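Handing you a structure now.
Omission of a single protein chain aside, the complex is shown with its protein chains in their original locations.
All chains are identified by letter, namely A, B and C, in their written order; residue positions are counted from 1 within each chain.
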């Protein structure tokens, strides 16, 4: 199998779908001639032409809204936000029009919204955000967040096939840092969790970039056997996988790169406290970015984003509990 | 002390502040001549004139953004969204400009954003939302949600005095249904929780309209002694009060009128699972609106919004645990 | 006497593209809209319609005239004062009353309320409350037509107040840049809730169209045939690749914003002045001129409406158990064609 980066896997997914299905097209700012701010659609315009690789005006509400309208006729737009942060400018169309249309009117909205998200490279307050929790709290949207190249491709293909609006969280910091074997052709990765590493003593739950932080932090931690659960999908959220792992290990650490309050990890913790309370041998521990904007300067950014050592410390403490 | 409705208390807070401080003014759609969709600013334009009771164009981003700009010069705008649902159209200005400005630039944003929220009267998917969790997950914003007339006035006055952006959740269903003694004059209610009823056996945590549901449901429940904690403020969140009550009763039911996933109640549950796990004698139980838009037709709406009987059942089950 | 001649002139001012049936059909759609909304208001007062209730009394010509010019394969994003468009596309009175009353048999099966509906099987999209989000949606529909090279057109309506929001601009600019087959009908009814025009904009928004690179024209919004003709022309341009058109329909909101609104903020004279321009009276005079029995038509509509109310009242309320079902689609559920009754389509194949 070819080895691809996380970014190449995302490109690959779109290329395969666009080749196989002419209803699929991509739209966004600077994605055509320029190939996108991160070059995810590099070369697409040459293969598919400017109509299916649409450079749009600088208008996020316009991007989401026109994509929704086009989807009503059977097209399957893939919208790229230049940075996930800018979805705030298309927020209303996404949560109020896309999210509620099928429930209200029985009219499906087959759009995929790609959100390059996350920090770790001095992007500052407006190029580092992880907004997924906003959308988990907006009924009618599905939300997925791959951590590996293989899942990035498979989840994106499934998102494109899904007749519902899917928010695809792609972590900028993984684009070129993560590489892996990626099957050729069109395959779907289910919207379920994945055990990134089997373990017996404690479960670390994460998604996106934090899965790698979790794996690195627990690779060899006083010989303990640590399970790492990669959620992959936030809506739907794989409750069974979460509960099964917690029942097995009885101890859980949940990591969020997003701001702590009302983050995905808060929901996971709440589910465990509701449904696996009897199985716990210790408190539910969370490691998350505190509730501040993501600062620019490296020492400040590192101080707020969860680091390998932060996870190590949390795991050690809980193991010793 | 005069008895005022929840709505009159809100009007009273603004009137007192506008009389005392000419930097305070109100702005929004149809709040002037018409007195607001819910008549909260009825008569204001006669007392304070059209400049300080500003009818704006139909433009939520414009309302939030111009308020922010005006606040940089020391004005203290109170923005009314006609319904909380429409804040989605001013979302970017609120979370990205207002929320982050002081942290980024040391420039404070003294605006108060009033969000008439909540369901229960067939408002349908776009006139019933409870969006507070979006803002709890947006660093730099404070969020308060009164349940009584007295707190509505005191929290709003404190919000107006607070040099930071404060999202004021006012529940439409309480406007005329809740009445109580409200002190005259200008007083601040702290951004902390309030024990709505002392109890020993179990704690019900709620805010806004759900406080009344909680009180009614537990008024006389098999003679059990139920504590009801009214959060009042969601940011800052009164962790101490939450933990103190849970330590006392060892059992907790958390109610959200908002959609379940990543709601305020998820954050409260997570805090308890992290910091009061040892004190629990049973799982953390949540009663919340399922993850769907709020339907219009009464039987459907009642089926999704937490009802007194739902809370009763949850409390009984946990008591019996 | 003067009014007499005026009337004849008016009656004469029919579009050359309308047959006698078309002209009767337009009147019928307007009568149906008014009768349904008046009847629904009674049901509302009787407590049978939950929530709030909005109507388009006095604005019937705007939606009727414009919708009449749209073909079955065209797509409509219909707003809250535009009931005649739903009627013309083929939504029955019974389903509309059931919609208002939150019944199982309503267009949205009780999930949505009042005017927040659109029958996807008739090529219509159910509006969201956020104004004017549907302008962007209509632009997206038009984008789909252009991407596929189809001779089809999208249309949407929106009010004077809605022109102040960002989505108005993003839709207008996008449609102009991409030259999309979309028609924007600005329903200028003098007020946005209680807000008069001069607090909404400094210059009539019809002037903006040119700055977006396409024509904007003002039409008498109380003349159904003029609305039809302007829309027909705009549609011709659109499907011919000429791009969007902004049509400003000048009319008056004769009732309050919603049932609860007593309209104190509107000068009595203004209402009286506009009452004299009632769009239904006007079309009725034309149809009479044609020798058609308007009273019979009124009676027929009334009967249909009453039957619709009976039918709707017999429908059950939805079952709460279904409230959480179907949040997500298992398979695509798209738009399909509706009715396009204009004789012009019949004459020359439906993509005339």
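Heads up, the rule we're going with is that a contact is a pair of C-beta atoms (placed from the backbone, for glycine too) under 8 Å apart; a residue touches a chain by one contact, two chains touch by 3 or more.
Note that this is a predicted model, so its numbers are computed, not measured.
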item: Which of A:127, A:171, A:232 or A:312 contacts the chain that the document leaves out; value: A:127
item: Touching the absent chain when the full complex is considered, from C:25, C:140, C:166 or C:221; value: C:166
item: Among B:32, B:62 or B:146, residue touching the chain not depicted; value: B:62
item: Sites on chain B contacted by the missing partner chain, in the whole complex; value: 25, 51-52, 56-57, 59, 61-62, 65-75, 92-93, 96-97, 100-108, 110, 139-140, 142, 163-164
item: Residues of chain C in contact with the chain not shown; value: 164-170, 173-174, 176-177, 179, 198-203, 205, 207-208, 210-214
item: Footprint left on chain A by the chain that the document does not show; value: 29-30, 33-34, 37, 55-62, 83, 85-86, 88-89, 121-127, 290-293, 295-304
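Quick note on the criterion: only the chains that are shown with their structure count from here on.
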item: Chain contact topology (line, ring, star, complete or other); value: complete
item: CA centroid of chain A to CA centroid of chain B, Å; value: 30
item: Computed distance of Cα centres, chain C from chain B, in Å; value: 37
item: Chain B residues counted as touching two or more neighbouring chains; value: 85, 88-89, 125-126, 291-293
item: Touching two or more other chains - residue numbers and ranges from chain C; value: 108, 111-112, 116, 128-130, 166-167, 327
